[in-house]
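The complex is shown incomplete by one protein chain, all other protein chains being positioned as in the whole.
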């Protein structure tokens, strides 16, 4: 964070393929509408379980981007 | 949270008629501009007092909706 | 918070001139696009250091504004 | 909170008739000795159970009032 | 909590009819298998939204009962 | 925590004779039904007061034991 | 904190002139009725915004004083 | 907490003789002015060190008493 | 969480092969005795180190399952 | 904390003989390498259990000392 | 934080002249022994009061520096 003003939004993403893939899915969707994403923080990590197996990993992210 | 990406926003609503009515007021106002609200979490519950009586109940909500 | 519904967003601002100037910079940038800002809360205070001196103070704010 | 100084005290109230009635009971008792109560925040919500049924709802409040 | 030892479990209950009904549903289900429930604490309050309306209120409780 | 899976339960114990005795009472009662308790964490320390004197010290513990 | 017993109260003060002035205003008002204030902790920093400008900085303090 | 309203105050006490003696000192001083103290919670435990040895144990308590 | 009542338990699992494998080990062991596991939350992530290398990743989970 | 700058380190100590002895063991070891320890705060209290009995009490401390 | 490893230490500084001067005093003292300080976070803000006036502002900082 240098001389800019940033906005921070919260996003939840998911993936059957692991925590990092869930993070990437959330960021990929967010970058369709938000230019200039600069950082993220993982606020929560969780998942859904079906029949004793992990169906989806889920993450809640805080995502910061530059206000232009 | 299945396969979608959600955005989570924070809203504050109020009502003279109780906590649940304050929640409903916040969600009702939010649904004017946000389609696909899916869940809420109550982050804070408070109120204003006038003359020893509760003038408004107030709630701060986190509200999640699907990014399309 | 009387009878309105508010939205609360998170912003990060910075300034080489101190904490209060960093708050003002964030609010000034936010008011370009948000009408009706009503309050802020300082969530974090930090800074960057170069060569043993504070280069920028940085604040993370929650900012509440009326939904019209 | 405009130009005044406020004191904030913590109170616990209870009622067999629900959360909001427990809040009202605490505020009603407090207003016997505190003039100028202006707001409250619900810090905890709990209850006692007898024979599988809720005997009392209980709330812990922070209550702010103007120092004259 | 006098001279006994208590166990504390976490339960989540829900109801379309409000927060207090969701608490009661959780306690009612729990009392089928747990005798001697003595107190509860509300840890989280949330809900599901369908079509802009609250479909279910949901609560997460910590529930204490005497170990015999 | 080496290669095992542990379950963690919360217990509340008390004693008129001090904090450590309250911890021991909770663990002693728990070990009647739980084999293989391995560690505890003190989550809360409190007490009841009668006539200006401490009637019981009370502790809330998280207790971990090996799932066999 | 040496050999004494202290009481800790919470106060909220405000000032249009900055965070430190808001702290001073709260302590100045408190010292009218509390002798022997010894320390304070800043629990929250926030403010009110009018027309895109900070109308008041506001602080919530915990204030400790010696019980004589 | 049955049918009463309680007030909760914060106190800090100390003793060179251990944590429990610091709790007792705080409660003993408080009971000079507060009748009907009913419970306490230990919020913080700390101490001062002189010359590598503990000079005083110190506790911060929340203390609840019945409002008559 | 729709119309059911859930119980939430805490489990700690570990694996030398990474965080996700530690989660899976905890869920796999839990599903031997718990039917109807529906979700998990990662509360803590840690590990043991031997000779400068990670011997085990360890996770603490909250695990929710339907009470039938 | 008067006019000095302090450094704060975290230490974990243990003892089979109780919480206060675990605190003393951590401080005694620390004072071998740190001069001018001035205060400590107890961040966590826990223990290990063998065969249903407490094998070691364990504390995690924050310890402050003057930077000369 | 790009490709480096950082160490984060906690420091407490003070000044009679305000919060920012207390931060500067802590960083100035730290930079005598730590090269490559890169950022700080304000963890606590407090002060000492003598005779109703602020004698010292005090801050607790987390300070990050590059491990070379």
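In this document, chain identifiers A, B, C, D, E, F, G, H, I, J and K correspond to the written order of the chains, with residue numbering beginning at 1 in each.
The rule is short, and it goes like this: a contact is a pair of C-beta atoms (placed from the backbone, for glycine too) under 8 Å apart; a residue touches a chain by one contact, two chains touch by 3 or more.
Remember, it's a predicted structure, so these values are computed and weren't measured experimentally.
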item: On chain J, residues whose C-beta touches the chain left out of the figure; value: 9-14, 25-26, 29-30, 33, 48, 56, 58, 60
item: Interface residues of chain A (partner: the chain not displayed); value: 19-20, 23-24, 27-28, 31, 37-42, 63
item: Residues of chain I (touch criterion as defined above) contacting the omitted chain; value: 18-19, 44-49, 52-54, 57
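Heads up, the rule we're going with is that only the chains that are shown with their structure count from here on.
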item: Interface residue overlap between copies chain E and chain F, same or different (over half shared); value: different
item: Centroid comparison with chain G (C-alpha atoms), farthest chain; value: I
item: Chain centre separation (chain D, chain F; CA means) in Å; value: 31
item: Per-residue overlap in chain A, given as positions that touch at least 2 other chains; value: 9, 48
item: Graph class of chain-chain contacts, one of line, ring, star, complete, other; value: other
item: Pairwise chain contacts under the document criterion; value: A-B, A-C, A-I, B-C, B-D, B-E, C-G, C-K, D-E, D-G, D-H, E-F, E-I, F-H, F-I, F-J, G-H, G-K, H-J, J-K
